[in-house]
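Missing here is one protein chain; the remaining ones are kept as they sit in the complex.
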Amino acid sequence: MSKGKIREEEIRRIIRADDEWEPVGPTPMPSLTDLRNWDFRLLDTYEPFYAPFCDLCCLCTFGKCDLTEDKKGACGIDIATQQARWILICSLMGTAAHGAHGRHMIDHLIEKYGEDFKIDLGSQVNVEAPIIRTVTGLKPKNLGDLRKAIEYVEREMIHLVSATHMGQEGNYRDFESKAFHAGTLDHVALEAADIAQIVGYGLPTSIADTPLVDLGWGAIDVKKPTIVVVGHNAITAYAIVDYLRQHDLYDKVEVAGLCCTAHDVTRYDSSAKIIGPLSRQRFFLKAGLADVVVTDEQCVITDIPQMASEAGAAMVACSDKISYGLEEVSAKPVDDILREMLENQKQFLILDSEKAAEVIVRAALALAPLRQERKKLMTKEEASLLSAKCRGTCETCNRACPNLLPVNLAINQARQGDFTKLGSVFLRCIGCAKCEEACVNNIPIQKVMQAAAASDTYKIRAGRGPIHDVEIRKVGSPIVLGTIPGVILFAGCSNFPGDIDDVAWLAEELARRKYIVNLSGCAAMAAAMRKDEDGKTIYEKYIPEFDAGCIVNVGSCISNAHVVGAAIKIANIFATLPNRANFELMADYIINRVGACGVVWGPYSQKALCIGTGAVRWGIPIVLGPHGSKYRRLFMSKKEASDWRVMDGRTKQRVDTQEPTPEHMMLVTETKERALVTIIKQCFRRNDTPPGRAIKLNSYISAYKQVMGSLPDDLQNFIRTEKEIPIVYKREVIAYLKEVGWKPKISLSLPTLIGTYETKVPIEATVK
Amino acid sequence: MSKGKIREEEIRRIIRADDEWEPVGPTPMPSLTDLRNWDFRLLDTYEPFYAPFCDLCCLCTFGKCDLTEDKKGACGIDIATQQARWILICSLMGTAAHGAHGRHMIDHLIEKYGEDFKIDLGSQVNVEAPIIRTVTGLKPKNLGDLRKAIEYVEREMIHLVSATHMGQEGNYRDFESKAFHAGTLDHVALEAADIAQIVGYGLPTSIADTPLVDLGWGAIDVKKPTIVVVGHNAITAYAIVDYLRQHDLYDKVEVAGLCCTAHDVTRYDSSAKIIGPLSRQRFFLKAGLADVVVTDEQCVITDIPQMASEAGAAMVACSDKISYGLEEVSAKPVDDILREMLENQKQFLILDSEKAAEVIVRAALALAPLRQERKKLMTKEEASLLSAKCRGTCETCNRACPNLLPVNLAINQARQGDFTKLGSVFLRCIGCAKCEEACVNNIPIQKVMQAAAASDTYKIRAGRGPIHDVEIRKVGSPIVLGTIPGVILFAGCSNFPGDIDDVAWLAEELARRKYIVNLSGCAAMAAAMRKDEDGKTIYEKYIPEFDAGCIVNVGSCISNAHVVGAAIKIANIFATLPNRANFELMADYIINRVGACGVVWGPYSQKALCIGTGAVRWGIPIVLGPHGSKYRRLFMSKKEASDWRVMDGRTKQRVDTQEPTPEHMMLVTETKERALVTIIKQCFRRNDTPPGRAIKLNSYISAYKQVMGSLPDDLQNFIRTEKEIPIVYKREVIAYLKEVGWKPKISLSLPTLIGTYETKVPIEATVK
Amino acid sequence: MASELMTMPYYKINVLTGTKAAKVVSEPVEAARIIDKATNPLYVFGAEVIDSLVGDRLLIDFTLEIAKSRNIPICATAHVKKKMMELGVLPDSIYDIIEIVHFLKDKNWMGVRGKGFHDLVLFTGVRCDLAERGLSTLKHFAPHLKTFAICRRSHPNADFAVPVITKTEKWRVYLEGVISELGTVKA
Partner (left out) sequence: MASELMTMPYYKINVLTGTKAAKVVSEPVEAARIIDKATNPLYVFGAEVIDSLVGDRLLIDFTLEIAKSRNIPICATAHVKKKMMELGVLPDSIYDIIEIVHFLKDKNWMGVRGKGFHDLVLFTGVRCDLAERGLSTLKHFAPHLKTFAICRRSHPNADFAVPVITKTEKWRVYLEGVISELGTVKA
């Protein structure tokens, strides 16, 4: 369906089109097909790469259908299209998770403060919502406006879900375009949700040096009553903090979090603790250190009720997304609830966050004294004893391990009292418990790891939220010129292929090379888990500003919006291009001129997939760790062989740049070493000035030499003129270029894809 | 999240709570958890039965996870919960398909007529939207009100999709409750969509004897330019009819449809033709009889572009759900589009329905003369020749056939000039083309079937839409008393286990026994495909009223709403219970007193799953054909062993009825014979009066004897007093009851589940 | 590592995705042994037993012999009862296939003869795709029993399955083999 007049007027009304802060661009509140030409333009150069995870389709009862050897399903679908459909399905789970989170947060705050409650992100942030402005054309002023953004997401989403039904979309490119749309909606939701909680709960904004917060399970003072909040929606966690404050209990009770709720609760109150990322949920909960376990939503291990009751802990669920079949008791008196919890170990669902907070705190106070005995970790002796039956030979554990770890050797050594190997397995363990489930001798491997895990306390900086307009003004020019070599965002989950702290290594390698390094979510936590010889984490060593060589924790997963927002702001604030309802103009600017790269080193979730897919549509390349291959789809060029033609914005001529920049839009790399050089390369942009490119190449060469032992094998692709050869490597580079028959290439000052495909955006719009 | 005050006020505003047509009940616009207690009450008696279709979960990159032998996924999920999650995912595809359809239809009509356009369903229908009234509390007056219903669906849906993300819901009962919610939303969307098109396009309403329409591929006059519309959203099809009418071309051009668009276009204009259900799409399109193939949305075979171009037909896609990667050309001049279509065989996406209509008609007129030669079916001789290489021995075809058909024998006989077996295979063929894909000799089996398929023309009655209030008044009492033995709806798809016309057999067996038989969608088409010795179909033989022994085609899949609506109307109009925002009250009435049963004999789609799941929540049991087992979930009691206690509404005492009625809420039966007795049994209700029960038992015994050769083996479960024994079978039944030690049971006049679980509905509400 | 091998079933629609698949029972003597070992078996007859010819006899002739020789109670599904009665046999219970599977999941169910849960359930003649679903249910939710699909098209979701046997003659030999071997092992 194409947009009719009435819908167009409705949109103009919703976004207050007559407010003339900027002219309304061509695509306010884009529908499913409005950005399809842009999507197809991207897909022309960056083909989807599919790695089927299953040969079959089992989505309807005509199947299962065998899709090997070019066979089609009963519905006519082929394997490529089926993969793309799957990507859309999974992306929508991500969009919905964030969208529903945003809806909940915004509605909750509207209930508290009304829809006119103002959005004010402090003195440093005037462009408050770059994504919402660009996508919808609305400049949100208050909570009611944020709700409009979510309503837009809800409205679009149903069409996308519909397209996944059997017999709907039949072409992989259109599925990918729809997945991009899901990504865009996701970003709108992210931004709306985080802005809402920032203003509603007074989370940090317009401040760079947020407090340092304690992280690690060793940081929890288990002698206190211990409340552990798990999930990604901190509404109940905030209520717990409020209750503790109101009752002067804050220093008597330990509040600690797992996953993003941990980030957010420490943004609210920096004396809360972060236990760690998703991969530590099971480990920590099995250890039994929590007196009350509180689940909200998203990324919550589903057998928490069972783990809590095995540990003798109380357990409260707080979300309609995760209700565990429990009785909802918001309407019951607190005393009655507590009685049943404490006497009968009953678990409850409590949707009223304030009531939940009271129940949780009082349960923790009541339970803690009774649980002192249980709040102890396994000793090495106990662990050895529990491992007694293992001879390390059957390897059943290994064969079940999704991270391919040598569990057998580790347990066999632990049996003999040596925990070194188990310690290193723990560092790589994603906490799935499949090994212990598989163990022929029923060794409780996750518990045995308690004896091997280091219990350090680490420092992380509390999530700082939006990047400041003034920071953008400062770095805009060097980023676009290329003299700041890139803006990196480490986002996503803890499904790491190697050690949990590899992210710290990558972040530091980049920060030392003067990249602007941002982190969020589980990745931000993992990056805190490495100390230098002085015992400092990267958050203590590096300045928390959005600037070259600095390291920023933006916050929880929904804070990812701010880094995408920063890229938009560069176009909007620094380059003064209008962003209002101007998606293609912004994305075109980013892909050609903003050397940004997202990294999801430990991807597992549909949310991370969706965020990444959305980023690609903005022109931000994504590098994934190996587990990302199981998402089933990447976006890759064929390097020199692909179409690298762009328009020269000044001459309006089509020009073949011959340079694959950015080379891929979504790629998996196998090792962290390879990731390092790939991330660096993904920051190259067509618009780099020769000095800027020289700086980027300098990074690239130095890193490549460090990990690959030679000059980059594709160096010739990225040197356009001799001026771009980094001085330190001049001689060897020139020799190499000669050897491979390098020829100079064109370097444009106004490269743009606008004009290379059918679009409503005039090429003039790219020049400002 | 629980509903706050502001949200409650907002709902009251949306539904105009102050309009006092009825008091607002306890659950206006219920959120995810508002009907959870009702759901759990149902699940207590009707446990989910899971039949995993795959041992694994592959939904996130922690997996695949092996869920056999009680193993959990990395996220902690177990196999039962994973099945329930899958059910929710698939149900949501259904909800979204109908929701997006409704949104499109309503927005399209609002563009045409404005949001104030009145809803008027004619003199016979005053309770215009029983589902919307009951679920939301809104009595829709105009298109704008229908849009509110869809907005409610959109808003709820995002939370449900969110719950499917890894790490969200962890309990199968809550997943099922959410799937029920998806079903409820689906029903709201169905009703809104069909009401919109009825009023917007003047489809039949308040009329029972709609015109008889031609059905079957033999009905198409291929000498005329032939346009074939495929899908479920007739907006473009309506525009085609309008264009033909305006240009006086209607009698010169053949418009025929496949799937629900066919139903709807014949509701709009009864001279259009219905080719057949989904199972005939591939067969018909391969035959090449269409000059222009038009796809809209839902249930559209995905390789239509390829089949159209192989047949030299033009092809236009019309939906943002199915865009096939084609260029969208709504903005281009028609002549340019036509040129490219006719000269270069280019296919297009045209979202502007009026432009599409013009292009389609003119293309058909231009192409038809050129295609006369191709518009011929395969002769028997050609078919034999094409089968020449088959010896019937390799059976590769059979092994690929999802309907387990003996293709090898059929083709081998066809080779020898005997098409009998192939004809009978064709009757059972679901049109997937897997056999020909698998054939080691590349025999084009689907094409060869052309020589074996009967080309009869059948009569079907155009879909009549809503059931009339006056009909409800007439049948309400006998239905509730049980003297009309049941209301049956044959709905859903053409994935039949046996012959395509088995539905006709079932429908007639029931109509003869004085059931009220309704049909919709593909089932309604298939039921037309059997003629009696006088050459009459059931639509010609039976009165098209909602009354005992009559047969009604309600219309397309979205018209299913009207049969659910009829059940509600019995409670509301006949029993005068208030339905406004009163879901539990209505559902409780239906499950205890309205002997309705839904049958989906050829289920394939996620939509059918969702409709069925929604029906269960209303208290309407569903019987599925064998392919329905691949949905992975049923709802079954343990017969005598389950909890059959209810409240006696008069005494307010809990009473054990000891009778399993309705016995199951979702069940698969293997054969049509077994289906017949099961359907009959599923119409028993606790409220049946002794004479009513006697009539139902009479049906049950007669059918059972017919297909099973004896008295029912569970007869004792359903006879409460001797008065209920059907006179004709009195002697043998009494002897049987003695033999099995039968004892009389309680028979209640006001049985209700209200009061047996926690609910806001007072038991008094059930007595009126 | 026999359990590490999976065979493809006759109908590809049932194609395995599993990690726990049937042990293929290639020899009638093995099949007989499995049946003999059971202490409380049940035999489920599907609609095909009354439609399908094995040579010149109906499939039900063979399955009845198997049932009788070890006094195994029969559950007649679909509309099988009618034909059985014509043959003069009264089945021990009447459920449709999904119903009997639903009961079998429950370890506390007393079984069709009230002797407690069945430890081995034989299936013959159930529509292959439907059988596969029911067997999957039992595989996952009925750890207390074993299933044996006596079907020439093979059933990966069963605990024990016959290999794919395309030739009717061989199928007859297999069935007759089972019948003649039954009782040769002490239960």
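To keep things simple, chains are lettered A, B and C as they appear, and every chain counts its residues starting from 1.
By definition in this document, a contact is a pair of C-beta atoms (placed from the backbone, for glycine too) under 8 Å apart; a residue touches a chain by one contact, two chains touch by 3 or more.
What you see is a predicted model; the values in this text were computed from it and never measured.
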- Could you tell which one of A:671, A:721 or A:749 touches the chain left off the display? A:671
- Task: Could you tell which one of A:63, A:402 or A:565 touches the chain left off the display?
- Result: A:402
- Query: Just one of A:137, A:257, A:466 or A:626 touches the chain that is missing; which is it?
  - Reply: A:626
- Where the missing chain touches chain A, by residue: 49-56, 66-70, 79-80, 395, 398-402, 404, 497, 626-627, 629-630, 632, 634, 636, 638, 641, 664, 667-671, 673-674, 678, 707-710, 713-714
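Basically, only the chains that are shown with their structure count from here on.
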- dist(centroid_CA(chain A), centroid_CA(chain C)) in Å evaluates to 51
- If you average the CA atoms of chain B and of chain C, how many Å lie between those two points? 34
- Message: If I count partner chains per residue in chain C, which residues reach a count of at least 2?
- Response: 12-13, 17
- Of all residues in chain A, the ones touching two or more other chains: 54, 58, 63-64, 66
